[in-house]
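Report on the structure given below.
Complex shown without one protein chain; remaining protein chains in place.
Chain nomenclature is as follows: A and B, assigned in order of appearance, with residue numbering initiated at 1 for each chain independently.
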Amino acid sequence: MLRYILRRLLLMIPTLFGISIIAFIIIQLPPGDYLTTVIAQLSAAGDLVEEDVIAGLKARYGLDRPMHVQYLKWMGNIMLRGDFGTSFEWDVPVGDLIWSRLGLTVALSLATLLFTWAVAFPVGIYAAVRQYSWGDYFFTGIGFVGLAIPNFLLALVLMYVAFKYFNQSVGGLFSPDFVEAPWTWARVQDMLGHLWVPMVILGTAGTAGLIRIMRANLLDELRKPYVKTARAKGLSELRLLLKYPVRVALNPFVSTIGLTLPILISGSAIVSVVLSLPTSGPLLLRALIAQDMYLAGSFILLLGVITVLGTLLSDLLLAWLDPRIRFDD
Amino acid sequence: MPAERPSPSADDLLLEVRDLHVHFPLDEGTVRAVAGVDFDVYRNRTLCVVGESGCGKSVSAQSILQLVDRPGRIVQGQIRFHQHDADGGVTVTDLASLRSSSRAMRSIRGRHIGMVFQEPNTSLSPIHTVGNQISEVIQLHLGADEDTARRQGIEMLERVGIARPAQNYDAYTFELSGGMRQRVMIAMALVCSPALLIADEPTTALDVTTQAQIMSLLQELQADFGMGVMLITHDLGVVAEMADDVVVMYLGQVAEYGDVDRIFHAPTHPYTKALLRSIPNLDFDQDIRLDSIRGMVPDPFHRPAGCPFGPRCDEVIEGRCEAENPPAFSLAEGGSVRCLHYEEVTLS
Partner (left out) sequence: MIARVPAPDHQEAINVATQWQLMWWRFRKHRLAMTSLVIVILIYLVALLAEFLAPFTPDEFRADYTYAPPQRLHLFLETENGLRFQPWVYGYKVEIEEEALRRVFVPDEEVIHEIGFFVSGVPVRLFGFLETDRHLVGPKEPEAPMFLFGADKLGRDLLTRMIYGTRISMSIGLVGVALSLILGILLGGISGFLGGQVDNIIQRVIEFIRSVPTIPLWMGLAAALPTDWPPLRIYFGITVILSFIGWTELARVVRGRFLALRTEDFVIAAHLDGVGQMRIILHHMVPSFLSHIIAALTLAIPNMILAETSLSFLGLGLRPPIVSWGVLLQEAQNIRTVATAPWLFATGGAVFIAILALNFVGDGLRDAADPYAR
């Protein structure tokens, strides 16, 4: 197990490196560098641009140096000092802007993951055990509908229905009183009250996919001879179902976290824009449109890192669940 | 060949299967996998069921514990299981009348009738330890606590010839060889000392040396536990080695039934004769070609009218075999045969 964890950690390094390169490229993509933007902005505001300020900025980001040095500077600042650069649109360090939003992104994604699981797991079992029943067809149907409606459209429709028929606004993650409030138990409760809307929207497509996966896996496992062996031992149907085929089918199910997580984080970016949630999505969109590149790049970097960490955790969970993986090294 | 054993006495009767029919209603039509099968299994004796693939031998075996896959269903017949208690009393239960998932059925499975399957690789769970899968049976049926179950499980592993049983108790099945896995299966089936062991082609998936080892293990265990064994196989060599009684099946029916010596030395049914002609023999003249049975097993949806073996039989009685499906005729030497050639034998 220890060897597996180590190997898995080592494999993570090139992935993280790749993500940082992509984020760096995205920062560099818009024409002109950070400095020209700042100078343009300062001049536009009528301020005099001090020579030593420019020199200071140049030194900080290594802007007069070749690309790879700039990259190393940028990464070095992040890794050694947690300095993600400055958001020129907000004129504050990027770090001040992103952490709470990333935290909420993670919270939303995890909550959605749990929600999809809580629904897909039992429903998948039901659909497999009662294959071709009315319920099976019903959930397969919902699955296809979930697959074909883009997340943002679902969000819009839900908002419209809530607005039109219940005269309620379902956007946001907090009630007006709590938006700026410090974290208290009441604020958490308030958030949970709002969380279900994006959770359901984000979760629908994922749940549909997971139900299909669970159903297919379990159908495969139900046909395996070890199920008959267990039955021949005299175990009750429910007990043998849960102990053997469901337990074996759980493994590929867990391994889907690695695929689901990027999709959830991805999807939350766009759903958050529609529902105006205080997660990373809307700020990232705004940063991209305003070409606030250090902010945007940091978001893309950190969203990638979160995904990689999530995948790592799901792989470790899988190894813990499945002895075949644990022993296979 | 096993040592001479006294002929079976009615006191030792374990299982009577009478007129068993198992059907699979499919979209394409109904497959009559088992179409009227009778046989008995006795304590301390081995019944071998032989036949080509698709003849219904596995389905017959699995229907005893009601383990036939859906949509297969017992539609007719009785499976009377005789439970002998310590002071000589006998309780008879008709297993065919129990519901598959009923408590009564479950209390017999694994406790009074153990079962070993064909593929030890896939018949054991890949993600549970050997010990977990064995102790489960002990805890379920004998109400033992975890420590007792562990002790008994390890003992049983040792009994079936698993090296370092205490260590292998905690191993996963993919760490064991095929032969070892089949030993684990046997340990699992016998750990509650059932009165009957059903082994459904237990050595088909194993190599020849391992096959022999598993077979002699089964013989040893039978001598120790005195259980009745029902062994499904398509290998006549295994039959010669293991059987006391033999059932030859063809297309869901018992073609011939009798003790092993009679079957091998005086086969009566043309199918049995043909089967015996098709096994290689060391004394055989090199130049003589092995016989194979002509034709193919018919399509399950198109059973021939009359005798099911008719279309492939060398001894057809024109005008009768195509029309009549013969009943089982008792033979003077003991046993029975479903062939019109023996009609007079019974009459006389």
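The rule is short, and it goes like this: a residue touches a chain if its C-beta (ideal position, glycine included) is under 8 Å from a C-beta of that chain, and two chains touch if they have at least 3 such contacts.
Since the structure is predicted, the reported quantities are computational estimates derived from the model, not experimental observations.
**Student:** Which listed residue, A:M75, A:I142, A:I270 or A:L317, touches the chain dropped from view?
**Tutor:** Of all options in A:M75, A:I142, A:I270 or A:L317, contact with the hidden chain holds for A:I270.
**Student:** Can you tell me which of A:L195, A:L277 or A:L303 touches the chain that was removed from the display?
**Tutor:** Only one of A:L195, A:L277 or A:L303 touches the chain omitted from view, namely A:L303.
**Student:** Consider the whole complex, including the chain that is not shown, and state which of A:M159, A:M214, A:L277 or A:L318 touches that chain.
**Tutor:** Residue touching the absent chain, from the options given: A:M159.
**Student:** Using the touch rule from the top, list residues of subunit A that touch the missing partner.
**Tutor:** Here the touching residues of subunit A are 14-15, 18-19, 22-23, 26, 29-31, 144-145, 147-153, 156-157, 159-160, 163-164, 169, 171, 216, 258-259, 262-263, 265-267, 269-270, 273-274, 280, 284-285, 288-289, 291, 296-297, 299-300, 303-304, 307-308, 311.
We take it that only the chains that are shown with their structure count from here on.
**Student:** So in the complex, the part of subunit B that touches subunit A is made up of which residues?
**Tutor:** The contact residues of subunit B facing subunit A are 62, 65, 67, 69, 101, 106-111, 114-115, 117-119, 122-128, 136-137, 140-141, 172, 174-175, 185, 188-189.
**Student:** Give every residue of subunit A touching subunit B within the complex, in rising order.
**Tutor:** For subunit A paired with subunit B, touching residues are 224-226, 228-237, 243-244, 247-248, 251, 321-324, 327.
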